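Only one protein chain is missing; all other protein chains are in place.
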Amino acid sequence: MLMVDKIKKWLELFAAQLHEKKTYLSELDSAIGDGDHGNNMARGADFLLKSLDQSGDTSAVFKNAAMALLSKVGGASGPLYGSALLALSKKAGETDDRSEWIAAGAEAIAHRGKSEAGDKTMLDVWLPVQKALADGTLTHEKIDAFVAETKSLKAKKGRASYLGDRSVGHIDPGAQSSGYLFHAFLEAGADHA
Amino acid sequence: MLMVDKIKKWLELFAAQLHEKKTYLSELDSAIGDGDHGNNMARGADFLLKSLDQSGDTSAVFKNAAMALLSKVGGASGPLYGSALLALSKKAGETDDRSEWIAAGAEAIAHRGKSEAGDKTMLDVWLPVQKALADGTLTHEKIDAFVAETKSLKAKKGRASYLGDRSVGHIDPGAQSSGYLFHAFLEAGADHA
Amino acid sequence: MPEIGILLVSHVREIGDGVLRLLKEVAGDVTIKAAAGTEDNGVGTSFDRINEAVTSFEEPRIWAFYDLGSAKMNLDLVSETTDKNLEIQDVSFVEGAYVAAAMLQANASEDSIHSELKPLKIK
Partner (left out) sequence: MPEIGILLVSHVREIGDGVLRLLKEVAGDVTIKAAAGTEDNGVGTSFDRINEAVTSFEEPRIWAFYDLGSAKMNLDLVSETTDKNLEIQDVSFVEGAYVAAAMLQANASEDSIHSELKPLKIK
């Protein structure tokens, strides 16, 4: 399969998963946020599918997906996923090394959100995924573990940060949706050439 | 004339004047505020007239007038005039000394507005009027002079305070409406028994 | 149900309604009411509207947030005349009310809420 086709498949699988898990993601967000993460991401996913770039250019596909999420998500996750995908778009023009792509995406999230490892955000999935990918050890089980580990963290960024200690014990919704992103990544075989 | 009839006449004359000068007061407020002082006071005056207490009790007349302004004015001048008239209502139950009434009113304004002499507010009319009244030297000319003197002050309280030096050169709208209050006071003969 | 209710006092009806909507997303179990605009929905605040709203709370305590200074004068007057326990918060209006609502919903301790509100004290 051509690289660009794997990328499209990746994004399509991600979008499908966001649709399926819409209610669950919003439930997670109800516990420590405003309860809209599933709806936000599903709205973004709809538009992403509708506007999926057909040019056959990987960078263009990422860029279009970025703009779709940016335009339609509405919550903090919009500019965050949007910035991450824009970084992937740029990086894909420079290298085929997937771990470099994800590193660029994680950096963009950290820059946009002024967040770092341990803040209990989507970054706490992006960073360890990137590391495992670089080591050649990324699996579905690991992704689930990274998501689950956000449970024990105390939120330092985003709406959940107001809850302080009370944010502990809940999975971060953005970490969960990022988990779906990387499951789809593996399923589509987008992690390798 | 009974004291209470003078007080009613006072408030009626004040209300009539507020109506007549509605546009002018709002113009003054446009220069250094949000341009609604005339409308605010006219709305209050309407309701004041409609709900003028007929019980023959001075304190009750003041209290009713206070509640009318409080309820209908809408701007900062509502709670300020409201508090002042509530203080007059209370003081009128204790003494017939008009300068003590006005002193109590001025004190209520200062308390409510956390303001003092020189802040370029209605207080800069109430305080010198009180003093002149205590000295037995209050005249229409003096009232106009007190109002005019607010022109040279720099606003420290209320919306005009954001303008800093640019508030200088304009008459304070609340000082002007208080000027009308005291003109009506003299006209109604409410300054003496 | 938290024993503290939130009152939003603004000069503009739409601001009061809008902030209420924003807060409700994160604080569905907190009683939140708005008293905003004059009685004819002009720009200003209404002693009567604030007073009615205060009276209508079932919670024993009310935290009031307001936008501009003249709203505070009306709030002060209401607080001097009501027998409700009205605590006026001199913090940034939208941001302060948001933090308080989110934390009340999470049953955070009063101390911790106050320490989050402290840096927002701008009035």
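First chain written, first letter: the chains are A, B and C, and each begins at residue 1.
FYI, a residue touches a chain if its C-beta (ideal position, glycine included) is under 8 Å from a C-beta of that chain, and two chains touch if they have at least 3 such contacts.
For clarity, every value in this text was computed on a predicted model and none was experimentally measured.
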For the full complex, which residue in C:S10, C:S46, C:S79 or C:Q105 touches the chain that was left out? C:S10
Checked against the full complex, the residue among B:D34, B:D53, B:D172 or B:D191 that touches the missing chain is B:D34
Residue of A:V4, A:L18 or A:L70 in touch with the missing chain, whole complex considered: A:L70
Please identify, in ascending order, the residues of chain A that touch the omitted chain? 34, 36, 40, 70-76, 78-80, 82-83, 112-113, 158-159
Contacts of chain C with the absent chain, listed as residue ranges: 10-19, 21-22, 25, 43, 67-68, 92-95, 98, 119-120, 122-123
Mind listing the chain B residues that contact the chain we can't see here? 33-36, 159, 162-164, 166
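Rule of thumb we're sticking to: only the chains that are shown with their structure count from here on.
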Can you work out the whole-Å distance between the CA centroids of chain A and chain B? 62
Using the touch definition from the top, which residues of chain B touch two or more other chains? none
Sites on chain C at which at least two other chains make contact: none
